[in-house]
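Excluded from the complex is one protein chain; the other protein chains are retained at their positions.
Then we have subunit A:
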Amino acid sequence: MGGLQKKKYERGSATNYITRNKARKKLQLSLADFRRLCILKGIYPHEPKHKKKVNKGSTAPRTFYLFKDIRFLLHEPIVRKFREYKVFVRKLRKAYGKAEWTGVERLRDNKPGYKLDHIIKERYPTFIDALRDIDDALSMCFLFSTFARTGKCHVQTITLCRRLTVEWMNYVVTSRSLRKVFLSIKGIYYQAEVLGQLITWLVPYQFAHDHPTDVDYRVMATFTEMYTTLFGFINFRLYQTLNLVYPPKVTQYLDLTFSCAQQKLSALSASLARVVATAEEEENQLDLFPTEGEDQENMQAREKEQKEQEAQKRLFEGLKFFLNREVPRESLAFILRCFGAEVSWDKSLCIGGTYEVTDETITHQIVDRPDMDKQYINRYYIQPQWVFDSVNAQMRLPVEDYFLGTTLPPHLSPFVEEKDGDYVPPEKLKLMALQRGEKPVQEDEEEEDEEEEEEDDDEEEDDDVDDEELTEEKNLKKLEGTRAQGKTLAVKVTPGKVKPWETGSVGNKVRLEQEEKAEEKRLAIMMMKKKEKYLYDKIMFGKKRTTREVSSLRCAPAKPTRPSLRPFACRWR
C-alpha cells in the first residue's frame, strides 16, 4: 500500500485554531499588547467544538483563537506601532537609568502614537452599523466620565469621555429623541430613538463609586479608547444630520474658551448653534401616496403613531421648572430639556441657571425634602419621580400623588412589556386607564375634572393659569384637610356619573368596533378544524389559569404601601 501515513492533528479543527500564546508569539507582541490589539480589532476568543482535538490530545483548558483571525491581524499596521512603542519604552528606561535627561526629553518628543480611525472605518463600514453598536460606547463613556481623578485611569480619558457624553446629551436634547427612563438601584437607564435605532444606556449615579478590585482596568481603558474614537465620529455625523455646529457651541456664547464653553454645554440649559440659522424645524410630514385597502390602514396607523410621538416630544413644552439643590441636577435637566421644558437651578449649584427661584412664572419646582420653609403659591412643589414617571407614561401625570412629603407611588420599569394574562401591577393598570383618557375614580370628581381640563389645553394665558392654579391649590388644601380628619367623610352623596360609552358618539364608535371584533373572533373560532380547536382550547385554558392565579394574587394580600416585611432576608457579600 502506497501513500504516506496520515499524522494526527495536521488537518481539520486542529489547524483551524491557534492558542493564545502561539498567536502572541506569531505576532511578536506581549500579552498586554496582544489583548489590546484583539479588543481594538474586534477579534474575540472562540470556543472550539472538540477541545481535545484542537488541543492536540490534551484536555488542559486554554484560550483559542481562530487561525484565520490571527492571520488577518498580521496585516494590521498598528502592530508595528505597538512594537515601536515597546522599543521606545526600552530606550526611555535606559536613558533614565543613565540619567541622560536630554536623551529622555528627545525620546519623549518623539513618542510613537497610533490612530484608530481606519479600524473604526473597517469595523463599521457604514454609519448605521456604528450607530447600532453604540450602546456599549455610551455606557462606558458615561461610566468613565464619572470617575474621580485618581490614578485608576488617565485624566485625559476622563475629560474626553465627559466631553463626548455632554455632546451626546446635547444631541438628544436637540433632537428630542429620548423615550424611556428608569431609575434603578444600579444607575439610571435611558432609552432613546436615534435615526430609527433604539439605543439604551446606563448612567451611574454621581459619587457612587467604590473601585472594585476584580476588574481589569487596563482592558476597560482599551475598550474606552476604542469607544471614544467611535463615539466622536458618530457624534460628528449626528450633529451634521441636525445641521448643528461641531464641536457644539452654545448660541449665546459663541466665543468662549474651550473649558468655559464646555461647562456651559454641560449645564444643558442653552440651545446649540446651528450651521445655517433656521427659525425652527419645520414639521416633517409623511409623504402621502394614494394607497388602497390594507396599505391605507397601515398608513393611518403610522400617521397616528407619528402624531403620538410628536405629542410626546412636546410633553413639557411651556412649563418652567426650577430644580432644588438636593435633586440630581444633570439627569433632570437632561430629561426636562428633552421634552421642551425650561429649566433653571440655583446659581451656586452650577453654571448655566437661567432664572432665579423668585421668578413668578415658574410652574413646577422639583423638591426632594420633607418640607419647604418658603413656598410660592403659584407653582407646584413636586418630587423628582413625577418627571420620570410622566416621561414613561408619555403624558403629564396628575401632580397630587407626587406632592411634597407624600408617599410616592412605585416607580415602574418602562422596559417590561406584559403579555396579556401576566400579572400587571395595579399602579400600571391605573396608568393605562389614564392614558386611555379615562378618569380615575376618586372621591372628588370636580377637582379631577379641572385637572384634566388644565392638562388638555396648553395654550392658556398666564393669568388664567395662575387663577386656576390658585383655586386648585385651595381645593387641594381643603381636600387634604378632609383627609386628615379621617375617612368619615367618605359617605357622601355624589351626582350620578354617566358612563362614557352611553353618551358621546366617540364612546359609541369604540363600542361598535369592539363588538365587531368580538364577532369576528367568534366566527373564526367556529371555522376552526377539530385539531386546531383542540389546540386553541388548550391555549385558552392555560391563559385562563394564569389569569386566575394572577387575580388571586391581586386580591389576596392587603398590600402594604411600603413593604416592610423581610420574607427573604439574606445578606449579600
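Following the convention adopted for this analysis, contacts are C-beta pairs under 8 Å (C-beta built on N, C-alpha and C of every residue); 3 or more make two chains touch, one makes a residue touch a chain; residues count from 1.
In this section, contacts and distances are computed from a predicted model.
According to UniProt, the chain absent from the figure is "Ribosome biogenesis protein NOP53", selected among "Myotubularin", "Ribosome biogenesis protein NOP53", "Auxin-responsive protein" or "NADH dehydrogenase [ubiquinone] 1 beta subcomplex subunit 4". Among A:His118, A:Arg314 or A:Arg511, only A:His118 touches the chain left out of the display. Among the residues A:Tyr17, A:Trp168 or A:Tyr189, only A:Tyr189 touches the chain that is left out of the figure. Of the candidate positions A:Tyr17, A:Phe82 or A:Trp201, contact with the unshown chain belongs to A:Trp201.
Screening A:Tyr9, A:Tyr96 or A:Phe236 for touch with the missing chain picks out A:Phe236.
Touching residues on subunit A toward the chain that is not drawn are 35, 39, 42-47, 61-63, 68-69, 72, 75, 113-118, 120-123, 126-127, 129-130, 133, 135-136, 139-140, 143, 154, 156-157, 159-160, 163, 182-187, 189, 200-202, 204-205, 208-216, 219-220, 223, 225, 228-229, 232-233, 235-237, 240, 246, 258, 326-328, 368-369, 383-385, 407-408, 410-413, 415-416, 423, 425, 427-428, 553, 559-560, 562-570, 572-573.
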